[in-house]
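These notes are about the structure you will find just below.
Excluded from the complex is one protein chain; the other protein chains are retained at their positions.
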Amino acid sequence: MDKKELLKLLEEVREGAVPPADAVEMLKDLPYKDIGHTKFDHMRELRKGYPEVIYGAGKSIDQLKDVLIHLKEKKNNILITRISPPVFDALMDIYPEAEYNELARTMVVRKKHAETRDTYVAVVTAGTSDLPVAEEAAVTLELFGNPVKRITDVGVAGIHRLFDVLKVVREARVIIVAAGMEGALASVVGGLVDKPVIAVPTSVGYGAHFGGLAPLLSMLNSCASGIGVVNIDNGFGAAYLASMINKL
Amino acid sequence: MDKKELLKLLEEVREGAVPPADAVEMLKDLPYKDIGHTKFDHMRELRKGYPEVIYGAGKSIDQLKDVLIHLKEKKNNILITRISPPVFDALMDIYPEAEYNELARTMVVRKKHAETRDTYVAVVTAGTSDLPVAEEAAVTLELFGNPVKRITDVGVAGIHRLFDVLKVVREARVIIVAAGMEGALASVVGGLVDKPVIAVPTSVGYGAHFGGLAPLLSMLNSCASGIGVVNIDNGFGAAYLASMINKL
Amino acid sequence: MDKKELLKLLEEVREGAVPPADAVEMLKDLPYKDIGHTKFDHMRELRKGYPEVIYGAGKSIDQLKDVLIHLKEKKNNILITRISPPVFDALMDIYPEAEYNELARTMVVRKKHAETRDTYVAVVTAGTSDLPVAEEAAVTLELFGNPVKRITDVGVAGIHRLFDVLKVVREARVIIVAAGMEGALASVVGGLVDKPVIAVPTSVGYGAHFGGLAPLLSMLNSCASGIGVVNIDNGFGAAYLASMINKL
Amino acid sequence: MDKKELLKLLEEVREGAVPPADAVEMLKDLPYKDIGHTKFDHMRELRKGYPEVIYGAGKSIDQLKDVLIHLKEKKNNILITRISPPVFDALMDIYPEAEYNELARTMVVRKKHAETRDTYVAVVTAGTSDLPVAEEAAVTLELFGNPVKRITDVGVAGIHRLFDVLKVVREARVIIVAAGMEGALASVVGGLVDKPVIAVPTSVGYGAHFGGLAPLLSMLNSCASGIGVVNIDNGFGAAYLASMINKL
Amino acid sequence: MDKKELLKLLEEVREGAVPPADAVEMLKDLPYKDIGHTKFDHMRELRKGYPEVIYGAGKSIDQLKDVLIHLKEKKNNILITRISPPVFDALMDIYPEAEYNELARTMVVRKKHAETRDTYVAVVTAGTSDLPVAEEAAVTLELFGNPVKRITDVGVAGIHRLFDVLKVVREARVIIVAAGMEGALASVVGGLVDKPVIAVPTSVGYGAHFGGLAPLLSMLNSCASGIGVVNIDNGFGAAYLASMINKL
Amino acid sequence: MDKKELLKLLEEVREGAVPPADAVEMLKDLPYKDIGHTKFDHMRELRKGYPEVIYGAGKSIDQLKDVLIHLKEKKNNILITRISPPVFDALMDIYPEAEYNELARTMVVRKKHAETRDTYVAVVTAGTSDLPVAEEAAVTLELFGNPVKRITDVGVAGIHRLFDVLKVVREARVIIVAAGMEGALASVVGGLVDKPVIAVPTSVGYGAHFGGLAPLLSMLNSCASGIGVVNIDNGFGAAYLASMINKL
Amino acid sequence: MDKKELLKLLEEVREGAVPPADAVEMLKDLPYKDIGHTKFDHMRELRKGYPEVIYGAGKSIDQLKDVLIHLKEKKNNILITRISPPVFDALMDIYPEAEYNELARTMVVRKKHAETRDTYVAVVTAGTSDLPVAEEAAVTLELFGNPVKRITDVGVAGIHRLFDVLKVVREARVIIVAAGMEGALASVVGGLVDKPVIAVPTSVGYGAHFGGLAPLLSMLNSCASGIGVVNIDNGFGAAYLASMINKL
Partner (left out) sequence: MDKKELLKLLEEVREGAVPPADAVEMLKDLPYKDIGHTKFDHMRELRKGYPEVIYGAGKSIDQLKDVLIHLKEKKNNILITRISPPVFDALMDIYPEAEYNELARTMVVRKKHAETRDTYVAVVTAGTSDLPVAEEAAVTLELFGNPVKRITDVGVAGIHRLFDVLKVVREARVIIVAAGMEGALASVVGGLVDKPVIAVPTSVGYGAHFGGLAPLLSMLNSCASGIGVVNIDNGFGAAYLASMINKL
């Protein structure tokens, strides 16, 4: 029930068309219901042009198809993350125009163009093995209407590579750093720029890496300030936060 | 705003005393405000006779005094957990009639008697070192109006001690088991009774005990069914849950 | 040997039919044997209508068949948890009337109807990925004779969804909350109701989730009181405890 | 050496005032030196009005005095974090006009006013024990020129308290959430707003809290998107990142 | 109730002196009571000459005094572990003849001599810092009637020291190895002898030692067979097990 | 070089056949070489009748065949642990008379009979899922010449089952307890017997079991004394230690 | 841009061939660019004869082929680590002369001979299961021009085996110790030699080994000095460091 409907109801009360006791009944559940509606409306308004996002890992093809069919009637773009090529193939029945990004393992359905910002987000990776996570971030950013500059393979083992592209990094509005191994790149970038850095530890590594724990702790303890950390391999989450900041 | 006030407002709308547009303004924040109110009222109703509970650890004497002074005008009983004797001494200025339980490290101010249930809660401990946690549970239970039977020092190293008191354990409506070391008592009790068991791992132990991690994992992995686990040393939390169950 | 049989034996002793020395032999193992019997009888009595429960994970089809054949002569209902469809197919040879719940991965054989309580248990899930754990709980609850209301997909990322169904949650006698990711739903529900909450962390998540450790710690440290925690993914255990409480 | 100086040198070379070989010597260390200078200059420019920040924990009074004396000649504001009252008293010899915030445990020396933004940062805390971390963030934000709105004690155990102030939270440009225990507040706030959320786990808790590990994992695994996490108790770091975002 | 008493009761039943119904009452609690008794008797019999053992850590002087006064009437030797010199001084009021071992931090009261075995237990330490744990083991062993040979400071950093005393180690019936740091000594000893080795990790170390976790894991993963591990710093536990084995 | 050879050399020196300086050269490496020999001889002597043991996990069929061919000429029994049925089938080419134990996953080649002790070792398991580990222990014990009594499925969830067989447990000379889940059985057995208990945590469990960590910590922190712990699932190691003790 | 080129540019400036403003443009990016170049040149110079190294794990055959094709024109030797036989087979299309080491799982392409040192590196392993890691180290060392002596299967369970080969170990210039299980071999070797020891924990083990954590902690806590530790299973890294030291 929105403001207009509420006004209408109250006018009906004034006009005697609806007795006060009946109106009470109609308003009784308002607190809870309306939170839902208000929130929903509020969110929808804000989210104009936002894609519908589905986390694909662990969902069956049937479950994903159900969701996609449900979204058929909506006009929002669609992003499905973490699906394999065979899953994508099966989903193409529903959206033959969908695009699959093999590196990012994402499926995108474009129904309209998002407004695009002028300022770009830099997506920086330490090694080529971090690319899937970075690409998931890049695909997400672009679908949310953010220009993206990809800067790859500039890990600190050969720090000169980072200096070669430092200007591009510094002129971004927000920087995402995806790094596995020891994750030191986030600190180095954080020390060289004056922009918000979103650090994504990746599970790239072995042994005492413990599935991404090493770079996660490294990034949380960074001696450089201005770094916010998201979950291991969470390229989508980093992009969502970066997009929010870029669009402020 | 409760139902009666809402009805009154709507009647004023019908009578023309309040224009619909003004009523909309008055109702605009209803969803959020009322959640607060509803929740508050609902809670207050349910909590008739409930003590006010303050977690004392890490609060300064001044902070605690502020809270107590604020509660002066209320008629609820008061429970402060985890305070040392000198802190209690300082707080007696405000409530000279307060009682201190040295083992449980709790302070209680009784302003009225809680209704008491017939059925009792058994509070079972493995060793004498687990007593402070168990006593915190017992003090809490009693203040919430639950009879308590304390069964102490029946750890599994001498399991015959448990059998000596098994009947008392079995006839309780709910059983709290507080155990440190390896926490095996929770499993043994859980296997011998058909009542809900609330297991409290304690930090009593050393070495590979890791501050209570050993009995915590032990209790979560219990081969006996019907056991719910609370945080390490959380005697109050166990009692709160046990009281809820006992009062169903 | 129960009380009546013991009395009969002693009367035979008095009558000279059994010499004291022979009676000593018959009573010698009483302490141990009878614990077994007493426990057994006691348990059986209490468990009237209780299903036989078999944890299926890690058992071979042959092992499961052996157990089922052994249970053929008993009149109890049967619940096997965590079995895959092909295992179920193989077991249907023995119980063609068995039912398989694909989501919960449970097999149920109904031989009689359990007495059912009036009060229901609410089984609340944060996301659709938590459904298998929740459904294992629901299947268990129903077989134990508890009405169940399922409330799905009300995770805190869209908290308005929870408010839409708050009344159903609040009117339950016991609430089970199954949540992966960060498990915050347990705290939010715990803060909104005055009923015992059984929290089940699920292994749904990735990265720093560490197989369910994140929601497990979250639930153990909940700022809301009245929450008992069971092992990660332990839907059956949550249901067993909830049933115990619901049947008090 | 900046561009102008470099041009001047090259002109002197052309004019014969500086022989090429001498110029080579002067330029030899340019790569490394200039990085330093460039960075330094670049940073200084950006940091106009930035306070000098000193992490006080673990530094002796003598070490802190040395730093302060060294900063005497600079015109920047000064922020020292994590010092106790006696340390502050000792440091007042050098800056009698310094201000101490007992809750935040910070010392501030104001030498000039920072430009202030219109948009504010909301600093939200779950419980009163989280206030020191939140206040460290608030003091830092204000010194960096950001208006701050403090919203305290709105933890999810009584979620209606959050709804009472939701509008203030939603209208902030960036939101900092400081929460101990299970840290669920970050997820709940993240689900209700469309602004960047900086989550700070605090070490407030006990037992299976493991010094802040529980809320840290909780926040990293949040089901709500748009959350960046900083180190446990790192109020300063959260504020630094929030200020960066607010000033974009 | 032992066999003789049971026979007597049954004879009284036969003679009519005790009616069967009364006998049933007397026998009713037999299962549980007798487990206790049997266990107690059985234990006492086995434990002839066994000391009473009290774990002193975390007990107040008053608690320890209570226990000692309670033991006054018993003829068993007494061992209190992990008490500081001032605690010992306070306890001497009750047993002026008690002996304090400063290294082991143990108090011993000798009331009678335990039978002593011919075969000895070797207590081997890696470094001088491991001596307190080793000495706790040695004191316990001696009080239980086992000859002890102490072999100190033979850690693997200078393995020749171990070879100098290898014969003494090999001729022991059981060997206790107490080692901190990386705990490698247990493996080396285990590889050189054909006797049971009880390994005690100690908390001696720093950094990645994690309070004894490093040698604990090391000992559990030993490539040498025939090693049983006890808790970190648990000299008493190692001695108890070694004594059991030595006395077989 | 053994004693006889050394004597021969010295006699040659006396006879002038070998000059002292040459003898010095021949003896120079004695310290290291002879350790090897001495150890080897000593071990061989002690190990009369000992089986050769090969840890099969992670070894290829070719590697295992090489080892078996190498052992063809020796008269020792052979034990290979942790091999699957197909591996066993492949190895039967070399030893057609070999026996495979499907539960224990062990292969045994009997070439002679080990001397057998009178006293037996009890191998106690908590649940049927622990049987593979227990059976590995039992197979090992028997091959080493120890009578074994298997006591299965006596976990503490139904503790009466343990009491039914308590006498058999108590009369063993050594007891091995294999338990997964929370591993409480080790403590309960340890509290009921006065014999050495070797505790083997098993990886049977899920969730917060962490692959056997839960029962491992449980067993290390046991409130019962006289328990030595071996690595998770290490049935062979438990048996080796138990055999050593049984044969003292 | 090297010194000579810089001098030439400056001479052109003096001669008027290049105007100062143009020279500024050419020098503008010097700081960053030249770091790259300098580093690159410096590295290349030092790396004369160094192989190109590719970490093969997790790379697809296509990705590896791309890299190899790219390296076709270079004259450096090539080392690919951690690839399976089928991957190697696929890569032979590009380099038919490549050699595959099945144990080390490495592929080597030799285009020229590296200068070889006189001094050798000893690669010592505890058990045969550690050989893959050790062989990866050995292959790497040889390709980098270091003679290697392999000493295998000298784990501390039979320490005499180590003494048999001690001279070879002691005369190495650097020693690599690869050990799984408890990793004690590193400490024992470290105590017997006066040369740098590079310790490589391996993931060989089970249960409380936690994928190599046990030997990793063991090696970091070694009571022997002079040991540097690399990541679990990192044979390549150990060899790289050892080669650096050997070539000093």
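Each chain gets a letter, A, B, C, D, E, F and G, in the order it is written, and its residues are counted from 1.
Just so it is clear, a contact is a pair of C-beta atoms (placed from the backbone, for glycine too) under 8 Å apart; a residue touches a chain by one contact, two chains touch by 3 or more.
Since the model is a prediction, treat every value here as computed from it, not as a measurement.
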Inset, instruction - Among E:K8, E:R110 or E:R161, choose the residue that contacts the chain missing from this document, as touch is defined above. - result: E:R161
Legend entry - Absent-chain contact - pick from A:A114, A:I198, A:L220 or A:A242: A:L220
Legend entry - Option from A:P20, A:G56, A:G155 or A:P196 whose C-beta touches the chain left out: A:G155
Inset, instruction - Just the residue numbers, please: which parts of chain D touch the chain that's not shown? - result: 31-33, 35-40, 57-59, 63, 201, 203, 211-213, 216, 231-234
Legend entry - Footprint left on chain F by the chain that the document does not show: 3, 6-7, 10-11, 13-14, 16, 19-21, 23-24, 27-28, 30-32, 34-35, 38
Legend entry - Sites on chain G contacted by the missing partner chain, in the whole complex: 35, 39, 42-43, 46-47, 163, 173, 192, 194-196, 198, 216, 220-221, 225-232, 236-237, 240-241, 244-245, 248
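The definition used in the following text is that only the chains that are shown with their structure count from here on.
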Inset, instruction - Go ahead and note the Å separation of the Cα centroids belonging to chain B and chain F. - result: 50
Inset, instruction - Can you check how far apart chain C and chain E are, centre to centre, with Cα atoms defining each centre and the answer in Å? - result: 40
Legend entry - Contacts with 2+ other chains: residues of chain A: 31-32, 35, 38-39, 163, 216, 231-232
